[in-house]
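In this view, the complex is presented without one of its protein chains, the others remaining in place.
== chain A ==
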Amino acid sequence: MAQVVGQQILRDPALFYWILFPITIVMILTGVLRHYATLLLQSAPKPLEAKAIREQKNYLHGINLRNNANQIPLSSFASRKSYLVQAFQSGSFLKDPDAKNKPPANPMSDPNGMDAMMNMMKGNMMMIVPQTVIMGWINAFFSGFVIMKLPFPLTIRFKSMLQSGVMTRDMDVRWVSSLSWYFLCLFGLRSVFTFILGNDNAADQTMAQVQQMNPQANTQQLFGPGQDPAKMYLAEAENLEVMVQHEFVLDGIEDRILARV
């Protein structure tokens, strides 16, 4: 493919002021607007009911005992172990003990799950709607313009990225079309938003995508929607039961202290 070195295109300098700046400013303003709209739309996470808290915290209690068993004397550990294993197996900490043998409920019908999904929907809408609108706006007004020339050479691979909307095969890759400037803004304004809105802003879409990847990370639900607490309790009871090794940290402490001086 022939590349013309030192290609010259005569442009009206007004193109620069009437396309490059408007797109940039509109992108920044949309980002700021999106941030505040997301804040407005976000509903506070619903507080858990007492039984759900009890179910989760008692499960953690078992894990704590397993992890830090060596901190307490053997007799204390043994009595706690036998109590917790018995309680875990009988399911007395469960939210609804009757549901123990039923198959897990459909996660879609769980009201808590619905809440999370609704939030996700709102977030997605906040991303998609402005993007579609701006994309349409740019396509309608600015499509086909070449607005600037990068001050450094690039390989041919960048052509599709920098010149979308301009179907000229032989044009130098350094020329940037208006639609491409939009894409560059879309992905590159992150530091600008951090500067304007602070660190955890909702303006940048890459952040939102990361959050969508692990929706479990920032919810206060310990048991995911599809998990069966009864089974997890039984597993934890088994984990506790098989713990036979117990080394009390206070054994031989006097020798450790004496060896230190």
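Keep this in mind: a residue touches a chain if its C-beta (ideal position, glycine included) is under 8 Å from a C-beta of that chain, and two chains touch if they have at least 3 such contacts; residues count from 1.
In this section, contacts and distances are computed from a predicted model.
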Q | Listed names "ER membrane protein complex subunit 2", "Anaphase-promoting complex subunit 11", "Histone acetyltransferase ESA1" or "Enhancer of polycomb-like protein", with the criterion being the UniProt name of the chain not displayed | A | "ER membrane protein complex subunit 2"
(Q) Of the residues A:Val32, A:Leu48 or A:Leu234, I need the one that contacts the missing chain. (A) A:Leu48
**Q.** Contacting the left-out chain in the complete assembly, out of A:Gln42, A:Asn68, A:Ser90 or A:Thr132
**A.** A:Asn68
(Q) Applying the definition given at the start, please give the residues of chain A touching the unseen chain. (A) 47-50, 53-54, 57-58, 60-61, 64-65, 68-69, 71-73, 76, 249-250, 253-258, 260-261
